[in-house]
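Of the protein chains in this complex, one is absent; all others appear in place.
So, chain A:
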């Protein structure tokens, strides 16, 4: 690295690479968003009698986009706030790759008429803190994700179970997070996160502050040199070698 020009060029190349990579990943995200709104398995377009459709009609700045209801007021990011996948032949495997994870602002989710869904776990809707309406097919096994205690209201009919308004998980599991080092944060129905408190970091939030590495090494190194030099003058200088 003797040549500064060359290192500069290397740095530029590196930065370009980084930009390219990040644009690539963003593109993937958008593709995924589009694909979940326009699933090929959905036989019909969004029915105009569902809650997602009516929400999109009622409020300004919202637009139906395939099976999604998207907030278009913010032109850099389009937030999907409603998703109706009723009759889309969704099976349990669909949730394996956690397709709902990017839809962080989702408020209403409808999964009616999908006999392939037998179990819907809370991990499948992890992170959806804004979710206040979910409708799932009524099965013996299938209930609202996170169980009954995760929701304020349940309306169970023959075909669908509708749950509304999440109960705050952090109040249910009060004190589950190690109290001095971390705090509880909501993370969707029946889920919470323990995040490190201000100043704490690392695995299990055990670490606090940053070690003054350079000061320590400089201090110890210089004092070692000084002590060694002084003691050499006092001691080993007088050693007679054969």
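Here is the rule we go by: a contact is a pair of C-beta atoms (placed from the backbone, for glycine too) under 8 Å apart; a residue touches a chain by one contact, two chains touch by 3 or more; residues count from 1.
Everything that follows uses one rule, which is that contacts and distances are computed from a predicted model.
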(request) Determine which name in "3'-5'-exoribonuclease", "Ribosomal RNA-processing protein 42", "T-complex protein 1 subunit zeta" or "Sugar phosphate exchanger 3" the UniProt entry assigns to the undisplayed chain of the complex. (result) "Sugar phosphate exchanger 3"
(message) Take the complete complex as the reference. Which residues in chain A touch the chain that isn't displayed?
(response) 173, 176-177, 182, 187, 191-196, 202-211, 216-217, 220-221, 223-224, 227-229, 231-232, 234-236, 238-242
